[in-house]
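As you look at this complex, bear in mind that one protein chain is not there, while each of the others sits in place.
Right after this comes chain A.
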Amino acid sequence: MTGPQTGPRIGVVTFPGTLDDIDAARAVRYTGAEPVALWHADADLRDVEAVVVPGGFSYGDYLRAGAIAAQAPVMRVVVEQARSPHRRLPVLGICNGFQILCEAGLLPGALVRNAELRFICRDQWLRVENTSSVWSTRYEPGAEILIPMKNAEGRYVADDAVMDELEGEGRVLFRYVTEGPQRGATNPNGALRDIAGICSADGRIAALMPHPEHAIDAFTGPSDDGMGIFLSALDAITTGDLAGAR
């Protein structure tokens, strides 16, 4: 990619059926980093320092949302480099990206049909539960952020052992805010323990169902609250907090 960008290179994956790669690349660009397009069929991460797996309907949600994409050549490399103890590539999954990371085994649990069987499209308040992950240090503990959500299969489920592990290790990243009339909502989709996003034990692999890349500018979204996620990763990359990363 040419242009004036000189910041760290952050990859944005495109599968057949991906919708939100353009907005994800725009969010990366807003931080001053350089978005690098990664193609599903290429087992090549083009020397990026982090990867965003954006939302959409990869492979038409055939079989299960994210199931086919999880086996794509680019994801095999993402998984390999995320798991490599020498590389520990930071990865963010958004919406379909969350589903893909779970299907690929990078994060535990699964995303299933919303309890009311509806496609939910609205602005959603989230509470930030973990502010030490690579993708969340820019937030204050307990901060409430407003970002859009739009999905039909966003109900997070996992068995009790996994849920206890996530809670015990502080790996619940975001929860749906369910109290307060101005929040206008209960848990929107029946997700266990109101979970909207989780992360890996080392905080490098993170994912959420709502869309921070649609909330980076008050001109085009409900807030700019989503920028914190992308800026957190930029901080981690530029300050060298990613010891072991290339």
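The rule is simple: contacts are C-beta pairs under 8 Å (C-beta built on N, C-alpha and C of every residue); 3 or more make two chains touch, one makes a residue touch a chain; residues count from 1.
As a convention for this text, contacts and distances are computed from a predicted model.
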* Protein name as given in UniProt for the chain not displayed, "Glucose/mannose transport system permease protein", "Phosphoribosylformylglycinamidine synthase subunit PurS", "Succinate-semialdehyde dehydrogenase" or "ResB-like domain-containing protein" -> "Phosphoribosylformylglycinamidine synthase subunit PurS"
* **Selected from A:69, A:82, A:102 or A:173 as touching the chain missing from the view** => A:102
* Omitted-chain contact residue, chosen from A:63, A:121 or A:201 -> A:63
* From A:120, A:143 or A:157, residue that would touch the chain that is not displayed -> A:157
* Structure fact -> Among listed residues A:17, A:170, A:190 or A:222, the absent chain is touched only by A:190
* Where the missing chain touches chain A, by residue -> 63-64, 67, 71, 102-103, 108-110, 112-117, 155, 157-159, 190
